[in-house]
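This structure is in structure tokens; I'll ask about it shortly.
In this view, the complex is presented without one of its protein chains, the others remaining in place.
The chains carry the letters A and B, assigned in the order they are written, with residues numbered from 1 in each.
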Amino acid sequence: MKDIRTEMKKDLEQYFDRLWPICRSITGNGLRQSLEILQEIIPLEITEVPTGTKVFDWSIPKEWNIRDAYIITPSGNKIADFSVNNLHVLNYSTPIDMELDYDALAEHIHTVPEIPDAIPYITSYYKENWGFCLSHNEWTSLPKEGKYKVKIDSELRHGSLSYGECVLKGDTEKEILFSTYLCHPSMANNELSGPLAAAFLYRKIAAMPKRKFTYRFLFAPETIGVIAFLAEHGVKLKSHIHAGYVLTCCGDSGNFTYKRSKKRTSVGDRAAEHVLRTSGGEHKVIEFAVGGSDERQYCSPGFNMPVGSLMRTPYQRYREYHTSLDNKNFISFDALEETVNTYFDIVKVLELNEVYINKIPYCEPQLGKYGLYPSSVNPVFDRESTHRLLHFLSFADGEHDLLDIADLRKDSALLYEKIITDTRTAGLI
Amino acid sequence: MKDIRTEMKKDLEQYFDRLWPICRSITGNGLRQSLEILQEIIPLEITEVPTGTKVFDWSIPKEWNIRDAYIITPSGNKIADFSVNNLHVLNYSTPIDMELDYDALAEHIHTVPEIPDAIPYITSYYKENWGFCLSHNEWTSLPKEGKYKVKIDSELRHGSLSYGECVLKGDTEKEILFSTYLCHPSMANNELSGPLAAAFLYRKIAAMPKRKFTYRFLFAPETIGVIAFLAEHGVKLKSHIHAGYVLTCCGDSGNFTYKRSKKRTSVGDRAAEHVLRTSGGEHKVIEFAVGGSDERQYCSPGFNMPVGSLMRTPYQRYREYHTSLDNKNFISFDALEETVNTYFDIVKVLELNEVYINKIPYCEPQLGKYGLYPSSVNPVFDRESTHRLLHFLSFADGEHDLLDIADLRKDSALLYEKIITDTRTAGLI
Partner (left out) sequence: MKDIRTEMKKDLEQYFDRLWPICRSITGNGLRQSLEILQEIIPLEITEVPTGTKVFDWSIPKEWNIRDAYIITPSGNKIADFSVNNLHVLNYSTPIDMELDYDALAEHIHTVPEIPDAIPYITSYYKENWGFCLSHNEWTSLPKEGKYKVKIDSELRHGSLSYGECVLKGDTEKEILFSTYLCHPSMANNELSGPLAAAFLYRKIAAMPKRKFTYRFLFAPETIGVIAFLAEHGVKLKSHIHAGYVLTCCGDSGNFTYKRSKKRTSVGDRAAEHVLRTSGGEHKVIEFAVGGSDERQYCSPGFNMPVGSLMRTPYQRYREYHTSLDNKNFISFDALEETVNTYFDIVKVLELNEVYINKIPYCEPQLGKYGLYPSSVNPVFDRESTHRLLHFLSFADGEHDLLDIADLRKDSALLYEKIITDTRTAGLI
């Protein structure tokens, strides 16, 4: 039997390498091209929302595309070359082609003095502007005399915003949502790890022989993309959603962090925390806060959906965040695979979780009759699994779901899969 | 005045010594004989449930009686002699009288290699079988050659299962249940300590001048006996029960452990925990779990009665459990008496506990008018008891019962007995 995990890891890396160089933004061909590559893994349906469309309090901005950008120094060197690193250009820069001196140029240059070798990632979606991002080291080495030539070969025009969606039907209309964003140029943990994890999670869920829930996957530009999606589908989603998660920062080597939905104790929150708690690994659980990603929209007061986010090291908590240092070296494909598998454990727990009802509620059933009781003449019989079975039947009382039942024994809910099958076969539930 | 406690201790020991040698099981004459002895302390009414009676998911097994059992070794020694220790025979063994060699015998021998000098206690109620229990040391010293003779002079026949019940009427039909089990052969903490504690607790409650509650005492074989009782009386009991406790493991020298009912915060749970908490002694409170005794039946989903269990060291938590080492040396009659008294404190607290209503609810009453306020010219007056009185009146507001009121001050509820009498006399409640 071949090692499937290794296979997944190789695939993750190959798709990472293909997606990496593309210059994505909240609109444009880089975004479309990325969605196309992901369609090889997950059959995304693409929606195009035209520029100017009103989506709640927002409207879809012009579409941005870019071919090239660079600066020529007074001594004739080409620097800040977009073709070398697409972070060099302020994302959504208007086109420019001019000569200017150092001081005028300085007003359009962004650096991070605290991390002098990093190129920062800067955007200006809603206020027209142009600019370049440089490492602070490179910027401070430039001469203050002489003329600089700047060239940005970009275009802002009426077009559309693209997002991709895929639905895996299950036995019920109750939905589990996986939402990830796609709009950042070449950065690894935030954000390529998110779409990659979501796409490979799709593969695992699609391979399940049976699904109680319907699964919805959304790949959209952060904020505006999700707002566009919710403007069209939010009310319906709210009526069907059972649990939801935003996938981001899935690839660094840090411990897991689960950020709760605003509801705090929804079944999606409980399942995610249960999986982390019973995994034995160190992890953190943090509350919903607006310093975050698309859960801000899902959990806004009008929607307040049960959408949390399982991450590794959250955005803004690692130094490389939103700079050129968030690159392939910063992430680990082992970690990324573990994230996919942990999300899949959550799925398995959600599928298994129900309020089960013991059909022999008065006193214990006589388990021996059903072949479910070990012979008591063996003094070292497996008391643990008999207790787990009796525990399950005792709390299958209509007031506890499986998560409650497992939590009461500090067990993983996944340990109850066989018990549920056995007791169902015996007609006990 | 004679020392009542010492008296109780002596009585406990005498009854222990008389009950000890009897070979009890879930049915049979040993059980009947034990109930008869206990009737000298508590007027138990005996019920016989015929073999084959359906009780919920179970049916009453055949009645088992035994006269003798032993093994003759190849060299002619009599070992595993039932008349020396009734644990030597597998409880509920079918009759046997045959010769066989070592290997065939081995399949019917039970030992505990981890405690090589202990004879284990093993049963086979629901699957016909025969067997002997030996210390591991004895077993390993036996020769592997030659013929062994085994003899079990027992009988399994249509008969009945016996249990004893006693009701002490009180002013109301609300009941407090004390349930203990009687089915183990010669073992001390689990189980003789339980029936002894229950019987002597009866004596103390019967001597109370006045009882608000009706008290029900049940002495039944574990599991099947309680199931038989509940099949007949469960629905009525559920409608009357105020609090209930399973008495077991009452005699070892360990600290108290209170195992909560599944309801967790019923008044019975609160009273038991209150008594332990305010006693100042170290103790543990553990949650309901199915690895337990008859509370499993009382707390099954259909009944879910408020039945907990105050023990000392719980079953399965001490090494001597279910072996010949759980004998008179293992228990202490001081500890057993303390358990009886602690249960009686719980009774006193339950009797005292009520939602009292202060009849002068607007501002404090002028306590001096009622002779309830100490002279304030004494700068060292007993602020503590005045505060307790004012505290009681302040929280006698219809929203707090006495347990709440005492807990708010980390007081024992028993400290309020005089306050309740005084304020009632003064017309304040």
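To be clear about the criterion, a contact is a pair of C-beta atoms (placed from the backbone, for glycine too) under 8 Å apart; a residue touches a chain by one contact, two chains touch by 3 or more.
None of the values given here were measured: they were computed from a predicted structure.
If the hidden chain were put back, which of A:20, A:102 or A:303 would touch it?
A:303
Tell me which of A:49, A:80, A:122 or A:272 is the one touching the absent chain.
A:122
For chain B, which residues touch the unseen chain?
Touch set of chain B with respect to the missing chain: 358, 360-366, 368-369, 375-377, 379, 383, 387, 390-391, 393-398, 408-409.
Could I get the residues of chain A that touch the absent chain, sorted low to high?
55-58, 90, 110, 112, 120, 122-124, 126-127, 129, 131, 223, 226-227, 230-231, 234, 262, 287, 289-291, 296-297, 299-304
Please note the rule applied: only the chains that are shown with their structure count from here on.
Using only the C-alpha atoms, find the rotation that maps chain A onto chain B and quote its angle between 0 and 180 degrees, to the nearest 5.
That rotation is 120 degrees, given to the nearest 5.
Using Cα averages as centroids, what's the distance between chain A and chain B in whole Å?
That gives a centre separation of 55 Å.
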